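Working notes, beginning with the structure itself.
One chain of protein is taken out of this complex; the other chains stay put.
The chains carry the letters A and B, assigned in the order they are written, with residues numbered from 1 in each.
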Amino acid sequence: MPSPGSVPLHLLPPGAAAKVVGMEAGGPKRRRLLDLGFVPGAVVEVVRRSPFGDPTAYAIKGSVIALRREDAAGILVRGDV
Amino acid sequence: MTRTADADRIVAALYERAGTLHRTAVTRRVPGRDLTPVIDSILSSPLTGFPLMLLTLGLVIWVTVAGANYPSEVLARAFQAGERVLAAALSAVGAPAWAGGFLLDGVYRGLAWVIAVMLPPMAIFFPCFTLLEDLGYLPRIAFSLDAVFKKVGACGRQALTMGMGLGCNAAGVVSCRIIDSPRERMTAILTNVFTVCNGRFPALITLAAVFAGGAGAGRSAAGGGAAAALVVTAVVLTGAVVTLAVSWLLSRTLLRGAPSFFVLELPPFRRPRLGQVLVRSVLDRTLFVLGRAVTVAAPAGGLVWVLANTSVGGSTLLAHLAGWLGPAGAALGLDGFILAAFVLGLPANEIVLPILLMSYLSTGAMVEVGSLEALGSILAANGWTGLTALCFMLFSLLHWPCATTLLTIRKETMSARWTAAAALLPTAVAAVVCAAVAAAGRLLGVG
Partner (left out) sequence: MASDGLFRTGPRAASGSHPVVALAGNPNTGKSTVFNALTGLAQHTGNWPGKTVRTAWGTARHRGRLYTLVDLPGTYSLLAGSAEEEVASDFLCHGRPDATVVVADATALERNLNLVLQVLEVTGKVVVLLNLIDEARRKGYDIDVGVLAEGLGVPVVPAVARDGRGLPELMDTVAALCDGSLVTHPRPVVYPPDVEESLRRLEARLAGRLPRGAPLRWLAVRALCGDARVLRLLAGPAPPPGSPAPAGPAPPPGSPLPSPGFSPVVRPRPAVSRTSPETKRSAGP
C-alpha cells in the first residue's frame, strides 16, 4: 500500500497541502477516517496546530478536522497536489 | 484482510459517487471574506489562546456575579411582601399556627430563597454561555486542551462534556456518549461532577460575595464583584484541575489503558442570533432548571421545617442529625449543620444553602429572604470564618453528585458498582481536600 514518495500526514507543516494516497490505520479508526473523507485522492491541507503542538487541524473536503499526531500518522499523503 | 479491502472499496465507491455528484452540481465562485481562520489563529496561538480562555471564563463569571446582585435583592423584597400578604391571608382564614409555620416558614421560604438566589445568576450565566456555544467556542477549547487530556489518559472531547456539565451534571453525563472509548467515557462520567453545575453556582456566588466581595462592608459593588468573581473563577479552575488529577489517577488504576483515537470537527464560527439566544437560554434552560429546583425545594423546605420543629429528647431532629455529623464536619472545616445540609441536599444542590440557613435559625424557620449582609451576619453568628466559607465552597465543588445525576449515571453505565464509584470517589476527594485545607488553615491561624 505505501506508494513511493508518500509520507505520513503528521509530518506535513502547517500550510502544506497534499493528496491522500493510502491509509495504514486499521479497525474503527480506519473506518472513521475514511468516512471523514480521508480517501485516496482527497486533497488535505494542514490548517494549524493546537497551542501545545498537538492535535493538528486539517482541512478535508470542505470541513476542518482535528487529529492527534499518532492518528494522522496512519494517513499517507504525497505532496503533489 | 479481504474484509478491510472490501470495506475500503465500498467507501471508495461511495466517495467516488459523492465526488462525481459534487463536481456536477457545485460550482465555485470567489468566496467571501471568512473570519474563522483569523479568529482561530488568535484562539489557538500558544501566546493568546490560554489567556483568552481564562479571561473569557473570568469575564462571564464576573458579569454573572456583578449583575446578579441587584435583581436578587429586588426579588427578595418582592418575596418578603408576598409573605406578609400570605400570612395575613392565612390568619384571616383561621389556619392553625403549625400550618402557617409549615407553609410559610417551610415551603414558601424554601421556594423564595431558591428563586431569589438562583434565578438572577442563571438568567445571566446561561445566555453568556449559550452565546459562546453558538459562536463555536466549545470545540476550540477541546482542541486546545486535548494535549492535556491526553497526558492524563483522557479524551479531549471530555472538555465538551464538561461544558455540558456546567449547565447540569446529569446532562454532562449523558453527553459523555460522544466519547468512543469506553474507558475514556467512564473517566469523563466519573469526573463530570467536578464541573460546577448551575445548582451549585448560586451558593458559590453568594458566599464569594459575602466573604470575598465584602458585601455590606462598604466596598464598591464593582470592586467587590471582581473579588468575588475571582474567587468563583478559582473554584471553577480548581474543579478543572481536580478533574485532570482524578482522570490521571483513574487511568492508572481502575481504568487503565492507553489513550485512544481522537477526532474532532471544528465547525466555522457562526454569528449567534442574540434575540434567539436570550429567549432560548432564559426560557428553555433557566426556567427548566428553576422548575426542577422549585419542585425539589418546596417539599424539601417542608421536610426541613418538620425536622427542625420536631423535638425528640429535648432537641430537634435536625439538631440530633447535626450533632451526630458534628465531628466529621469539624474535621472538614465545616460544622454538623453544614454537613447535614449537604446530606439533605442530595435531591438537588440548589437547596443546600437554604436548608443550612433554615437550620441555623433558632426558631426552626428559614431566615427571611433577604440581603447578603443579613446572610453574612447569620453565618458569622454561627461561627463562620473565611476558612469555613472556603471549605464550604470546596466541599460543594467536590462532593457526591446530586440524586438526578446519580440516576443518570446508573442509566448510562448500566452498573450499580460504577454508580457507587461515582458517588464515593468525589466524596473521598472532597473529604481529603477539605480536611487538608482545614488543617492547613488552622495551622496558619486563619481559622
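As a working rule, a residue touches a chain if its C-beta (ideal position, glycine included) is under 8 Å from a C-beta of that chain, and two chains touch if they have at least 3 such contacts.
Not measured: the values here are computed from a predicted model.
Set against the missing chain, the residues B:A99, B:L283 or B:A428 yield one that touches it, B:L283. Touch with the chain omitted from the figure is made, among B:D134, B:E184, B:D335 or B:E350, by B:D134.
Where subunit A meets the omitted chain, the residues involved are 28, 31-32, 35-37, 61-63. Although one chain is not displayed, its contacts with subunit B can still be listed: residues 3-4, 6-7, 9-11, 13-15, 17-22, 24-32, 34, 130, 133-136, 138-139, 157, 160, 174-175, 177-178, 180, 264-265, 267-270, 273, 280, 283-284.
Rule of thumb we're sticking to: only the chains that are shown with their structure count from here on.
Separating the centre of subunit A from that of subunit B, both taken as means of CA atoms, is a distance of 38 Å. Interface residues of subunit A facing subunit B in the complex, by the touch rule stated above, are 23, 26, 28-37, 39-40, 42, 47-55, 57, 63-68, 71. Put simply, subunit B touches subunit A in their complex at residues 4, 7-8, 11-12, 15, 37, 40-41, 44-46, 49-50, 143-144, 146-148, 150, 156, 180, 261-267.
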